[in-house]
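My questions all concern the structure below.
A single protein chain has been removed from this complex, and every other one stays in its place.
We call the chains A, B, C and D, going by the order they appear; numbering starts again at 1 in every chain.
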Amino acid sequence: MLAYAARRLMLLPISLFLVALVTFVVLRLTGNPVDIFLDVTSTPEQVAALTEKLHLDEPIPIQFLIFLRDLAQGDFGLSLQFNEPALSTVFQRLGGTLQLAGTGLLLAIVLGVILGLVCAVWRDRLADLAISSVAVAGQSMPSFWLGILLIQLFALKLGWLPTSGAGGWRHMILPAVTLATFLLPNIVLITRASVLEMSGEQFVIAARAKGLSRLRVLLTHVLPVSLNPLLSFLGIQIGTLMGGSIITETIFAWPGVGRLMLTSISNRDVPVVEAGVLVIAVGIVLTNLAVDLLQMLIDPRIRRH
Amino acid sequence: MSATTLRPRRALFGKGFKMTLGGGIVLGAVLVAIFAPLIAPYDPYQQSLSIRMKPPAWMAGGSAAHWLGTDAYGRDLLSRLIYGSRLSILVGVTSMLFSCLLGSAAGLIAGYKGGRWEQVIMRFADAQMAFPDILLAILMVAALGGSAVNLIFVLGVSRWMIYARVVFNLTRALRQRPFVEAATLYGASDRYVIWRHLLPQMVPVLTVVSTLQVAQMVLQETALSYLGLGLPAPTATWGNILSEGSSRLFVAPWIANLAGLAIIILVWGINMFGNGLREHVDPKSRLAPR
Amino acid sequence: MAEDIATSHASQELALAEAPMDARTLLSVRDLTVEFQTGQGRFEAVHRIGFDVAKGQVLGVVGESGSGKSVTALALMRLLPDHAARISGGRVVFDGSDIVPMREAEMCRIRGRRIGMIFQDPTTSLNPIFTIGHQLREGLRAHLGLGRTAANRRAEELLSLVRLPSVRAALDKYPHELSGGMRQRVMIAMALACEPQLLIADEPTTALDVTTQAQILELLRDLQQQMGMAIMLITHDLGVVAEFADAVQVMYAGRIVERAPVSRLFANPAHPYTQGLLHSMPALDEEDPAVLPAIPGMVASPFAMPDGCPFHPRCALASDVCRAAVPPLNPIAPAHSAACWHVEAVMAA
Amino acid sequence: MPTDRSKTAPFGLTRRGLGQAALAGGAVAGFGLPQPACAAGKTLVVGASVFPDSLRPGISSFASSSLISQTNEALYSRDNAGQAVPGLAESHTQLDEVTTQFKLRQGVKFHDGSEFTAEDAAYTINYVINPANGYGSLARIAPVTQATVVDKYTLNLTARAVFPTILQGLSNIQLQSKAYFERVGFDGISTRPMGTGPFVFQRWVPGDRYELTANKDYWGGAPKVDRIVIREIPDPGTRIASLVAGETHIIEEVPIDLIPQVESSSAAKLDEIVSSVGLILTYDVRVPPFNNPKVREAFDYAIDKEAIRRELLKGRGELLQGQLLTSNTFGFNPALKPRPFDPDRAKAMLREAGFNFRTPIPIATQSGKYVSDVDISNAVAGMLSNIGVNATVNVVEGGVWTQMQRAQRAGPIYMIGWYSLGDADFATVWFTEGSRRSVWKNDEYERLFVEARSTNDQAAREQAYHRMMEILHAENPAMFLFGLPSLYAVNRKVTGFGAASDKILRLAAADIA
């Protein structure tokens, strides 16, 4: 397992290299950061200085190599907006995103698995129909609109929760719920499908033939085995969650990496965008690795390969 | 278990029902889009500030002249929603086609050729999985600017690897299948195997994936519009209408809500249809949603 | 019971009349009917079958796919897939009580404790994500209330019982780390964990290699002699039955078509289907005819059962009466009965 | 919330290696925890519409001025109406045509306890006027050539020529402590501002919040509240919602359409002031179609400005009278009148000018920078479409906006507002070549601008500005739209706060009842 983890980690640089390459190319397409970051009234000397500082006077491939060199040293340069190391700018906001994404993910998983189980157990009954239909409707809903509706209802009409920003746990509820809805419907449907599929497995009948009760078989035999497809899905969708946090953080003015990315892209803060994208990519790759390891932990059959 | 009664429990939402209902909604939306000029009561871009933010006919202050009311510039909301369906569907479908074509070709090459091709293509796909699609889309729209063509390109590029993975796995699985081996045994060329045996087998799965992807693309377009990276105003897209309306929820909630409703209905219809199709193609539902 | 026989559908209990339930009877099945509801429609997978299993008896149940033999086994365990199948009639009296109307909780106390079951494919019958030990202990702890150590000790005993090498190490292994034969041994250990009175073995050797098959059968036979439980051995392989069972019943299209003590069935098959099965199997030690005597045609779809005897479309002896009426399971000799209108002709052939 | 720490813990290691542990760690660890103990006192929360990218002084945006002026003050500052009032200087005297002497306030303490003296003022101003430093607001005091210390509390400023608007200009130059500046450098004062202002810097979380505590020793009297939190809430709906919900006490920039939302709340009220910003749509006169003055004039006829003001601005603000300046600005030419709305005439003129109606005309605008900016752009685009022009709206983000401005490639039309702060000098400068903003050039205009700037004769200046307005009116380098109001919404419990025409938050006197 450790060897596997090591092998996977060795692939990380490849992924990161490709992510870095794409980011670099796209950002170079968007124009000269010097033009953005110097005031209209700036002097030619300043332009030259910044151009040199950002190595913009070098040919593009050289720029990329310089970028990679700095990257290897963890140096993304200074944020053009905040005038501080880009990476620490990103890390400052990472806590917020992790907190939000973690809560949202937890909420989505716990609720999703419970609802999915309910659907599977009462398959084709009213509860299943109701939950599944809502789940499909949930898949179909622009989540940012849901966020806005939640603000309207819970913050404005009822006044129970704050509208935006970070603070105590109450600030967390609406954004976390909104973020959770990016994954929740799918988790419900996958859990349902997975539990139903696994319920038909021979070992489930065999377990019941041992005299274990239906509920016990469901919870101790079917559910653990059903978690693996769900984990695979989560591994793939962790990117969606990050994407969702961009939107959610924007709606709720949540100080996280997502919103930082959005503003940095709009402001062409190249170092921060590059640092942010790579930090997100590392996060996603590591999450995927964690998911894989978790799957191995659950299913010994996967451990071999 | 009840030993004495067997209630034949058939899903109320059977695949037939899902496909009919979903397909009906989609067909309806497509028809509306095609015949927009005939159906829409007004020019969707005709603004008249004096009647701005009139509520729908059923609300106090509404009038039958504008069934769904007007938006912030006095444009007829119904007409804008009708015209908006054109771009939403167009962007959704073409970007899906683009990413399907791109991804399927990549997946087919990787799966069929294997070796270095596989390494390069699938590593790239993996890498892109580590790049949230919406983030990539934001980056690219920011770089390229928001036009319909760019939007389609960006949405397509941001999700090609979904198809690449599906097609790659299918190709690999199908190549092992005895009927493909049988064809090889009879001296079939690669091209024959691909066209005659692999692609036809993939069509149902790809249809399902593509259908559900259209839904995702429509949602993605609205998300980009919300972030101000969609098509430029005053273009009538549902995303733009929803985005414009969302800043006026308090004073004119119907603008955003009706646009949101339109999106939900269409996307729900597509999802319904896609889910039905999935159950039809793959009754054991091995294809994960999305 | 007499009233049931009078119904239009021929009950299969005629043959049982001569062998009334006695103290030795462990399981008594009467008029058991299992109904399936599928997307294509409704059908009876098992139709009013009846049979007895005596204490310590090995009953072979032989049939091809779709004959209803596995469904019968699941019905006895009340493990039919509940969204698709149900017991629509009949009684299953196990050790004096009818399990058909039993509550699920009661059923849980019977399953695994008083009736054990093993399945065709040990690979899919073991949960891949738990160790052998865990899966063995599970039943022990549920039924016998054993503590962890006691359960572990008992699990070790059981694995030695089924002659698994290096028992202690095996407890911590996962199913995929064992060979097919070993897995089936584990399944047997599990089924026998609480020393049940009846073991239902559903094609226990089909998925195994020939040499493994023989070893598993040998093990089962030894364990049966040692522990004295009754076994209901379900198989499609007459050879397996010949070696192992005391009595055989042959099923075809959801009905029992013949029942006999094992030696008698092989010597004097009374149903054309039984006869066909026996003959169509190439022999191992004598010269076959150049052309194997095959049973023509194929099993009818459960949705399109022919009128009359379900076997008549494939039967050389089929006559008008076969096409018109389902033959009852008639006694033709002590403990031997067959459901055929032309028993005499068959036995003469 | 102990989970917060555990979640961020894995990154602690990485961060430590970056030498930024204290900064980042502080921000993250404090994140989501209950408000610190000092919250026990009165905390005033402001919802800002736009946050600056950084706290770098002098980036000539009102958003950054507004934050920096909480901690740092100028020699002369402005009141809410935009008039220059004494700040760190108590008075000034004109020694000769080009030299102004300032008497500084005595006994003023920096937040670090050191005393504010002429040394500090001279040091800051000399830093600003050194072109090598690239200080953004340099243009405000461009004519100043030198700051000299006369004594501890007296400062002389020398200009190149007569500089009639020197006080207004100085109001944009926040003064720094010389010792502190020298110690921490420009980056230091940009990350931890320290000055003489009514509030003391505590924490700056870019994109989220700016936290300050009251300076109890403030020369103008201790502020009434103990703590100030300025939060960035870019979405106007959310901003208003936060006010209505009581999370914020003051919010900036209430969109006109959402005024009913404020008015319907019993907790909040609207606070409004006429600002001196003239909102215009600038044409790129270098290339077709707007190199043709006929096309520019035709466009002016195509827009029903009165309808936009009536419907979108709900009658607020004023219609620019066919010129850049608002009517309250010195130099406003009352003789000029806006061109009437006449779409037929516009259409005819466009045809006459050979205008290609299929040419895409994207109107570039920022969002939330000016009242109803996007709405107005949309309405203009809609009116242009009504006469068949293929107009769209291109909402541009801040960074790109700067890029476009810098490169003078903002597209065929872009929306911008110029503050005059009461004097034409500040607004008219933008159409001169020296501003590096205008692509429209007019020799007479240039000449008049310099003339008006170089005399203290107010009548002569006014005459020059009148003529410049005539030129603008005739030439149409831009479409002149509205003088915009500045709209704040305030919790009814808040006293001592007023809407500012220059969008600077003045909170020293604000209190929560």
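Throughout what follows, contacts are C-beta pairs under 8 Å (C-beta built on N, C-alpha and C of every residue); 3 or more make two chains touch, one makes a residue touch a chain.
In the analysis below, contacts and distances are computed from a predicted model.
Comparing "assimilatory sulfite reductase (ferredoxin)", "Monosaccharide-transporting ATPase", "Phosphoribosylformylglycinamidine synthase subunit PurS" or "Peptide ABC transporter ATP-binding protein" against the UniProt entry of the hidden chain yields the protein name "Peptide ABC transporter ATP-binding protein". Taking every chain of the complex into account, the absent chain touches B, C. Shown as candidates are C:217, C:256 or C:338; the residue that touches the absent chain is C:217. Looking at C:65, C:149, C:166 or C:225, the residue that reaches the missing chain in the full complex is C:65.
Touching the missing chain, out of B:188, B:251 or B:265, is residue B:188. Summary of contacts with the chain left out: across C:41, C:147 or C:293, the touching residue is C:293. Screening C:45, C:277 or C:332 for touch with the missing chain picks out C:277.
Counting the whole complex, the residues of subunit C in touch with the unshown chain are 64-65, 179-182, 209-215, 217, 236-240, 242-243, 262-263, 266, 273, 276-278, 280-285, 288, 290-296, 298-299, 314. Although one chain is hidden here, its contacts on subunit B can still be listed: residues 177-179, 181-188, 192, 196-197, 200-201.
Here is the rule we use: only the chains that are shown with their structure count from here on.
Touching subunit B and subunit C together: A.
Farthest chain from subunit A, judged by C-alpha centroids: C. Just to note, of A-B and B-D, the chains joined by more C-beta pairs in contact are A-B. Ranked by how close its C-alpha mean sits to the mean of all protein C-alpha atoms, the top chain is A. Averaged C-alpha coordinates put the centre of subunit A at 21 Å from the centre of subunit B. Taking each chain's centre as the mean of its C-alpha atoms, subunit B lies 43 Å from subunit D. Contact of a single residue of subunit B with at least two other chains is seen at positions 9, 142, 246, 249-250. In subunit D, the residues touching two or more other chains are 235, 237, 241, 397, 400.
Interface residues of subunit B facing subunit A in the complex, by the touch rule stated above, are 9-13, 123-124, 126-136, 138-140, 142-144, 215, 219, 222-223, 226-227, 242, 246, 249-250, 253, 256, 260, 263-264, 267-268, 270-272, 275, 284-286, 288-290.
Listed in rising order, the residues of subunit A touching subunit D in the complex are 31-32, 35-43, 45-46, 74, 80-85, 87-89, 91-96, 98-99, 102, 148, 151, 155-156, 159, 162-169, 171-172, 250-253, 255, 259-260, 263, 266-269. Interface of subunit A with subunit B (complex): residues 11, 14-19, 22-23, 26-27, 29-30, 123-125, 129, 132-133, 136-137, 139-145, 148, 152, 156, 186, 189-190, 193, 196-197, 229, 232-233, 236-237, 239-240, 242-244, 246-247, 250, 261-262, 265-266, 273, 277, 280-281, 284-285, 288.
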